[in-house]
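Scroll down for the structure; my scribbles are underneath it.
Rest of the complex left out; these chains stay put.
By letter and in written order, the chains are A and B; residue numbering begins at 1 in each of them.
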Amino acid sequence: MNKTVGEIAAMVGGTVSGDASVHITGVNGIDEAGPGDLCFIRSTQYLPQLAQSNASAVLIQEAPHDITMSAILVPKPDLAFGMVLKHCETLQLQHPQGIHARAAIHPDASVGEAVAIGACAVIEAGARLGDGAIIYGGAYIGRDVHIGAGTIVYPNVTIREETEIGSNCVIHAGAAIASDGFGYVPMDGAWMKIPQVGRVVIGDDVEIGTNTAIDRATFGITRIGRGTKIDNLVQVGHNVHIGEDCALAGMVGIAGSAELKDRVRVGASAGIKGHLCIGEGATVAARGGVVKSVEPGAVVSGFPAMDHREERRVMVAQRRVPELIRRIKALERELEAVKEQLK
Amino acid sequence: MNKTVGEIAAMVGGTVSGDASVHITGVNGIDEAGPGDLCFIRSTQYLPQLAQSNASAVLIQEAPHDITMSAILVPKPDLAFGMVLKHCETLQLQHPQGIHARAAIHPDASVGEAVAIGACAVIEAGARLGDGAIIYGGAYIGRDVHIGAGTIVYPNVTIREETEIGSNCVIHAGAAIASDGFGYVPMDGAWMKIPQVGRVVIGDDVEIGTNTAIDRATFGITRIGRGTKIDNLVQVGHNVHIGEDCALAGMVGIAGSAELKDRVRVGASAGIKGHLCIGEGATVAARGGVVKSVEPGAVVSGFPAMDHREERRVMVAQRRVPELIRRIKALERELEAVKEQLK
């Protein structure tokens, strides 16, 4: 993107406060934004964050008196921001169009209107691709898989048999959906495989990162709810149920049969033990290792994960242990002297 | 699966104790089993676990008097469980059959009886596929790779040149076998690559998870022993030797030249430093970071990993450090008062 603040204001029907000639080259969240970026705030509650932001301009209802960046005043900053995002998308590379002669599409697959399928993509029998779905070259869509309208599947993705994926999802390169879960019972020192004959069901508007693995259920369903976003190299075990609008950062691991309610956030490299429940709106900090269920709205961190404030307190205290050892030694010495004196 | 306890008893030649009309929809291990699942116990040693299980029915030699779930009495519960598993497998999706016209098979490759090869799979020169092997669409089998009879290779798997894989293995989508190990020597501030010209040899009945990486040896062999099961997103470095019937959970990392003897278990996200030896039957707990060799049969946890009971003791004590700081302060204050009094 390369537009002035004035041009963007015209696009969203707003008025400029400050320098309208500032060049905007990108958009981003208030914390991530850097020079050249436009951000937005929904309410005055975010003014302290705005003061810390490196953004060059902000979409806002009313400009605070001490603002240093350019502001575009609009009644609904979030909607205006959405308009700018839509504009940015149109800048993005064209997706492939049409069906490549080298795609391998089974005659019993069903392909909707305006679907794109790249070279060397494989579509197995019984697969159904919704209108406008985009299957990149080298992707594999297994038997009886349903892909919703407008969903994008990038190269070298594997979606195994009987998976259902909603509309407007994005599955990034190398992700593998519905591989067998890791289930065995020990027998005479060896491992006997539990057949993994369940499925994966993914709601609308879900994004799944590169080389992420979502295992099929043993029996039943592994489920990812509408609107949930999953980053790269994440492991979601068999029979996990993830709610709506959750966010899982990179390298997170969710063990089998765990349940994440709606709007749960999990930081990078955190892990959640099997069979636990993470309550609605709860947050697991980066690198946290959760070994018991978490209450709705709670924020936990550390390993084993506990209340985040408590964990910080323990963490800070632990750094003082070398000092405590010295103080205990001094106490022992002095007490000895006192006892000597009392004899 | 959807059968009554009575129907399953008939199938395995057992007798029912309790309600024979209970519907069974799945099978699982005693701890993982939920409502609708059938589990088994081999001996009375597992009765306490059975009392905690959520299974709906159990295969067992003799029903305990206080059992609340339905029981199917058989002389050998593990064999009967195996029969039920076999039945479940037949429910599972059909694998592809035959050789797809769009598979790219080098004329110098050798393909056994009843092999299936999917569309856009690539089989290079000198590759040998054993009878009944199943190579899914999009998989890559490199030069001079041998794949044993009955082994399944899922889509987008890469098996590079000269690898040997045994019979009845399962290699899940996106796994990469025999990529170069990570070996360099520093020279004048840059990294000089050590050629990685060894191989990978994998025994029979091995399962390798989605997007897992097993690197080829620098020289010599990276080896995975018969019956070992490896979960998703695991890293096995060059020249690692893993014994038989081991189990590695998701996101485990094994650095170069480490050795795991038979029946080692490694929990999720644990890591093992290079050149160490993990003794037979040892267990590394989830998230453990092993920095020295582990004795046979030992259970270690934490980072740096130590004896699990010791680690728990230290962990619990560490939480008390904020309290200890207060107690030390109190002691110092009181000792000062005592000293004052003694003057």
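We take it that contacts are C-beta pairs under 8 Å (C-beta built on N, C-alpha and C of every residue); 3 or more make two chains touch, one makes a residue touch a chain.
All values derive from a computational prediction rather than experimental measurement.
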{"item": "Oligomeric state of the whole complex, in copies, if 2 are shown", "value": "3"}
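The rule is simple: only the chains that are shown with their structure count from here on.
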{"item": "Degree value of the rotation bringing chain A onto chain B, based on Cα positions, nearest 5", "value": "120"}
{"item": "Rounded Å distance between chain A and chain B, as computed from the means of their C-alpha atoms", "value": "26"}
{"item": "Chain B - residues contacting chain A, complex", "value": "1, 25-29, 32, 34, 36-37, 40, 42, 78, 81-82, 85, 88-89, 91-94, 96, 100, 102, 118-120, 136-138, 154-156, 170, 172-174, 205, 207, 209-211, 227, 229, 231-233, 245, 247, 249-251, 263, 268-269, 286-287, 315, 318-319, 321-322, 324-325, 328, 331-332, 335, 338-339, 342"}
{"item": "List of chain A residues in touch with chain B within their complex", "value": "104, 120-122, 124, 138, 140, 142-143, 156-158, 160-162, 174, 176, 179-180, 182-185, 187-195, 197, 211, 213, 215, 218-220, 233, 235, 237, 251, 253, 255-257, 269, 271, 273-275, 289, 303-304, 313-314, 317-318, 320-321, 324, 327-328, 331, 334-335, 338, 341-342"}
